[in-house]
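Missing here: one protein chain of the complex. Every other protein chain is in place.
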């Protein structure tokens, strides 16, 4: 079996999550045709890198991500660093002929992201972007339901990604608020719901946006007060290429909401609703039910849904967050060994980022912006 | 006790609902200081008027609403006809010195509505608009929670009114689609969620709207096909005078949704969420809960909430749709007998209508519109 | 139209609720063939009786319930007093040839209840017992679903009535704890869930019960401490005549539960679940759904369900507690004017009471008890 050497840059939340997935994937999926080998873990802090490499099972560690990219044992460079570092790292990896797996949002701007996609396409390497929530079996199921026409022609999409990790004004400034890394909530989490909107309903061709910075100043780690230059919450009206219309909202100051990625897709013959806070459920309504028996069904995830069965042969047992990453990694390995091409790649991520940029531009310029 | 002679115009869904409320109110509320007397019911169809008057307990019936207004026994003219008739009827009633109770939306345009409010103010008569859902104890409770600062300063309002009574394209054209009566879903049901937005969060000063006609043609009762000139669904971004931002959506083609009037108000210290499909519940989250115990509370309506106790001394027993109308009617009677002035009156309804108009203008002109 | 003179004994929660229903019924239901006339209201306290009569619209009041029964204008004696008074009042009314409407539980014991039923049958008067929750359209709908075989043959019933009005140990002793009125939670609220069990699944032929007094002593209104001699919570295993098995639980010390009357009926081809805290919803699962689309439907009450349409022509608008009483009263009037015989009558209430008694006996004697 083909062996794929993994070089992981970053050992935070996402770095660990990727490593956990690479370790799990071959035990879960008996059909993978490539085996990930955990070669090197890079972290800016050498002792941290060493500790993480040991804990997560990497063969070696380094504080120098250039060395990681240059290492001949590394076939896939996996980037889980703050956003502003994605581009230089990815370009270096591409230049070295390596495939690249990068966390979202891909880059500070769509221009950057498209440049990265161009480079990868020119170099002939594959690219993979970690929009974890797309890999939930219930999202794949939603895609099947919509794609098959089961709820008719889509007429409306309403999407929301709401969390509250920045709701407390005493919460300190972090790299997520660094404008060098891009926009705020609309990029950090809004990109998730936009990735879902595009996956389920296709291209977005026009937006009218609104952004707001709710907490204008925050304390930095160093104790100083700094102005917040990115949005805490954002909303947009959407028009899809299909003619459907909709809206999207992102907020990291949504007090009380922990992981709300919720959407409702209304079609001419039915409606499908989902909320990540109950990620193993979909609500489905189909028109034409018997009189007095009309209602939304609560469908629990199970082996009838994509990707679920290898985790568990019985319905209702639940997958968790890390399982979505395992599904993601499995799709990457399949793509690398000649199977179905992975989505979203850098190009698709650039289109998502272009939608983020358009929302911000629309909000700033107070006009509809076309894509 | 003061007796208020009621003249009801219209005997459809709302006409019946008003009559039921007038019959119920004195049995429920022992504190009312005016007694409604069901004097005359008018309907365009004389036999229907007579039947309805008999069934609902009116003393007399007529096919001539002018006669109803002119009748000296009528103190309050209650208008539940299609929208385009509201203005001539209300102006006639006001000219006759009668108080007026009118169903929403008040008028085809804000200009009409303000003209009606001007006339009423000049004549010194009281006006009452039937935004039923505002009278739900849980909405009054939401107002209390927000007004008291319990969830801090409001930073976001997201509102939705979704039903599916026009989702089926074979559903025939009705007076609700008559542009002479005003706009479509945004006026017919969008006005409800806008009335709630204003009640809870104050003035809306700017909107960016989007409207769509999903079913472009419908069959009339006469069997002909006619073009639909009003919106089936509409959305808008909102900016409030307070500085809060938000969004609103209305759809009467929301397949599967029967009575979703849902909103979420996020404040700096908490969040309150509601859905009319579970009208006896509010979800409330308050920041600062003990670690590991953070969560939204499901609060069931009960005697601790406004207006509930006279219906039932115990919590969780549920009020229904008609009970909201009884609360509305009680507030009208109180206002008429010198108590707290009723809201929303024609002026407030005109402001709601102005927001509807602004959303439609914004959508058509593709720009933000100020109010 | 036939006029039915109503004599109401008691002006508490239930007295008011009955009066509200009698006032509402003819406005809601255009098909009633008898009109209730509110003749006399009796309450032990003469001024209270007078005030209540005024507020609720009764022509006269009295402190003497014997006088009420004797009054020739009274055709229906309506008893809403504490339980221990039901029997003497009902027997007196029956002796006077009056029809009787009585709140549940009907009597302290099944023997008493059967004696009352015997007397009524001998006298040829009609009897009506106020098991309000049976009149919820969603319960009638559940009955239809089960009766039609839509969920196959019933194999299991699990029922619960849980409230917390006695959970606080400082809550004073009330007449509900008076053993002269019968048992505790199992009678006061357990009778509701037992009435539903019987309505949906038929006769219960055998029980194994368990009762517990959680708060052994309570303060009386007079400030003294008295021993609690009735149960605070009770449970039973059930065997139905049909062969189905099940369980039932009642508790008035169920901290946090305000109006949980919840049940799940499992059949060989489907399952139906309900909770009165969401009284306008039913959960329905039917076997044989398409693979991957299996799920419980949430069905909102609407005009397709029994008794709903006269309240509102649109689904999802909600009925409330008092509306169930209006439905009850309508069925009483129909029965009195020669229509469908009302259920539950005294005989059925006696059978419900017999089940209560059997559960208590079983618990005390620690053995299965047959019915």
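When the chains are written out, they are named A, B and C in that same order, and each has its own residue count from 1.
Methods note: contacts are C-beta pairs under 8 Å (C-beta built on N, C-alpha and C of every residue); 3 or more make two chains touch, one makes a residue touch a chain.
No experiment lies behind these values; they were computed from the predicted model shown.
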Given A:23, A:143, A:293 or A:367, the one touching the chain that is not displayed: A:23
Selected from B:72, B:124, B:223 or B:292 as touching the chain missing from the view: B:292
Listed residues A:66, A:84, A:278 or A:293, member touching the removed chain: A:278
Touching the absent chain when the full complex is considered, from C:84, C:143, C:219 or C:269: C:269
Touching residues (missing chain, whole complex) on subunit A: 13, 16-17, 19-20, 23-24, 26-28, 30, 55-57, 163, 165, 258-260, 276-280, 300, 302, 311-323
Hidden partner interface residues of subunit C, rising order: 151-152, 155-156, 158, 160, 167-169, 208-210, 212, 214, 233, 235-237, 239, 245-247, 249, 251, 253-257, 266-271, 285, 287, 294, 296, 366-368
Contact footprint on subunit B, counting only the chain that is left out: 141, 284, 291-300, 302, 304-305, 315
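Following the convention adopted for this analysis, only the chains that are shown with their structure count from here on.
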Central chain (distance from its CA mean to the mean of all protein CA atoms): B
Chain centre separation in whole Å, for subunit B relative to subunit A (CA means): 41
Sites on subunit C at which at least two other chains make contact: 300, 302, 315
